[in-house]
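The excerpt is restricted to a subset of chains, each kept in its original location.
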């Protein structure tokens, strides 16, 4: 089997196996829908609300992507500051950790109260707040553990710290950066949905989840979760494509 | 353009935890503009340290490094440096690695002109067909040659080479010696060369400095009296043979007799 | 037209029909108001939103408001119109699990989410009915798992809102004749339920807007009572994945049990009885330590209520 085919088939097989296992689990335990719906229950729910799914998925997706983009910008900025200065690192890390240990679900109402009615802004804000930390951590580690041999190539030419960052440190840490981006993108989805569920404003998959909840329509609720998972996977593949372009060099194929 | 280099009474020690390891001890050395100086000395005596001080990557504990009488406090873009360990950036192809300095240094060439200059250098060192390969696809000696090109591409005023030919076979090495001498004829730059190969030092340099064991002091300075247009044959002249013998002797003295000692 | 933002206590469900009908049937427009409605996430969610002035008007549990004002006496928020004359606080049990009357609760397992409004009143309910709390096993549950736990028989009864828990259980496949709904208000609990609350700073400078708003709401309630199905439809229009039949039932339950009570048929919508209110405050004190003794004036005012002709339901 060619490498290419393997790359396409293996995730499909894994997902199918997972769905089969899920179906079996529900069937074997004879769980009612409200405990856990099985994949075969979800399809009708999807189909019935297909238009809503499409529309709301788009709402959720664009807010997530905007939030994530913001997280990348701010995360990289934090990472650079913390990576280059040990003092800033020891000073900022505890603050950031404290901030991130606070459940965002409890922050949502506060944000909603401060920026009343700015639903899109609020949602993007929460998506951003929940997802920038892994990016900041990965960039700061990339910088603070950069081998001097690499740094010196450019420093010997009188290059500024910023140049060293762009030409050496960032490219060298790209694999870790993309790993952090994958983690951050799943977090951003969680953030978007938190806002949509906790402070509903009639848009997004979170809203559809709520509707399902009101009607005790469990298959719909599970279908929304699966839709979120699918969106997450879509965004993941977008990140993978970026990674192939920018950090393809890093992967070392074992010769054995 | 080339510069005068002055190493004046430079001392340096590395400190890790409580321990301090003195490496250079009141070292004095001058390289007149446009001249080439080779530095030889036992392993671990402080030669690479000297290059880091001369390039401004490190500041000496005491003493001063000057370029054209001006004190060096930080690295400058007019220096070209080939490190002992030729680190290439894995995410760039060979030619992209070589043009890297052109992306930092100010100049008024187009990207294409830069690439052309890099390509020419790569051809000179025999890597024409490896321009677009990744560093991991090169052999050790090929990487070293690419690193040499990277040091030369921006036409530096001061060229610092830390054992640039160590991983090359005798013939490739001799070819590169000749290329270096040609380059010196065309473009004028000052050179500081670290090497273990005495023939190399005599062939390439105008002055050979022998360092003593750690902490290194200047143990002996040899003025190379070979004619300007040297060929490999020149190394077999009685003059050259005598110089090589002197250097061997001086190094033997410098070495005292081996055994590394940490402070 | 004046824009008015109104925040609900909960999601867009049947009991919210009066407000949507007031929009759809032009009652707000008739008062020169352009009302937008926002969902909430709990019976106390609207209180800070109104107190900060983010929303001028909201819908919230008056018992929570009492506590909120005790904690934040300066807060510019007050109830102006009682909607749930009888609160929906209830215990819903299953006959097949031995719960048909209040006394059956002793010796059974009660599922209760700790932050639940109905559970908060349970001690009052127990006191009024001489229930021995030590004989009731209380199982803390989460909101999402409350009804499923009862449906699975893991608990014998749960605390909750009469119209929500009851219907959720029906949805989960529990036969209706197996369910017992014990409305606390029918068993000695004097508390009031949800009311329209306003930001007092706003209300003082715009009294006519508030009164107009309340009139339109009264009309909306009457419309909903006249045609619950249309009311449910108005909700579903805003909640695309909804189910009309379900919301109609929910609305009917709310109208019957909570809104159109005997007191309301006699006295009209919106006002409170001060003697009952005083008793309600005493009952709150059973479970809550007041910082300062509460007064009805600080909590409820009938100053903005429209003419009784508008408020009378028959």
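Residue numbering begins at 1 within each chain, and the chains themselves are lettered A, B and C in the order written.
The working rule: contacts are C-beta pairs under 8 Å (C-beta built on N, C-alpha and C of every residue); 3 or more make two chains touch, one makes a residue touch a chain.
Being a predicted model, the structure only gives us computed values, none of them experimental.
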| item | value |
| --- | --- |
| Chain-type multiplicities in the full complex (formula in displayed labels) | A x2, B x2, C x1 |
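Here, only the chains that are shown with their structure count from here on.
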| item | value |
| --- | --- |
| Category of the chain touch graph - line, ring, star, complete, other | line |
| Centroid comparison with chain C (C-alpha atoms), farthest chain | B |
| Innermost chain, where centres are averages of C-alpha coordinates | A |
| CA centroid of chain B to CA centroid of chain C, Å | 84 |
| Gap in Å, rounded to a whole number, between the CA centres of chain B and chain A | 48 |
| Rounded Å distance between chain A and chain C, as computed from the means of their C-alpha atoms | 38 |
| Set of chain B residues in contact with two or more other chains | none |
| For chain A, residues that touch 2 or more chains besides their own | none |
| Chain A residues touching chain B - in the complex, by the definition given at the top | 149-150, 152-159, 163, 167-168, 171-172, 174, 247, 249-250 |
| Interfacial residue positions of chain C with respect to chain A in the complex | 5, 11-13, 38-39, 41, 45, 48-49, 52, 54-55, 144, 147-148, 151-152, 167-168, 171-173, 238-243, 246 |
| In the complex, chain B residues that touch chain A | 55-57, 74-77, 79, 81, 83, 85, 87, 89-91, 100-101, 103-105, 134, 150, 154 |
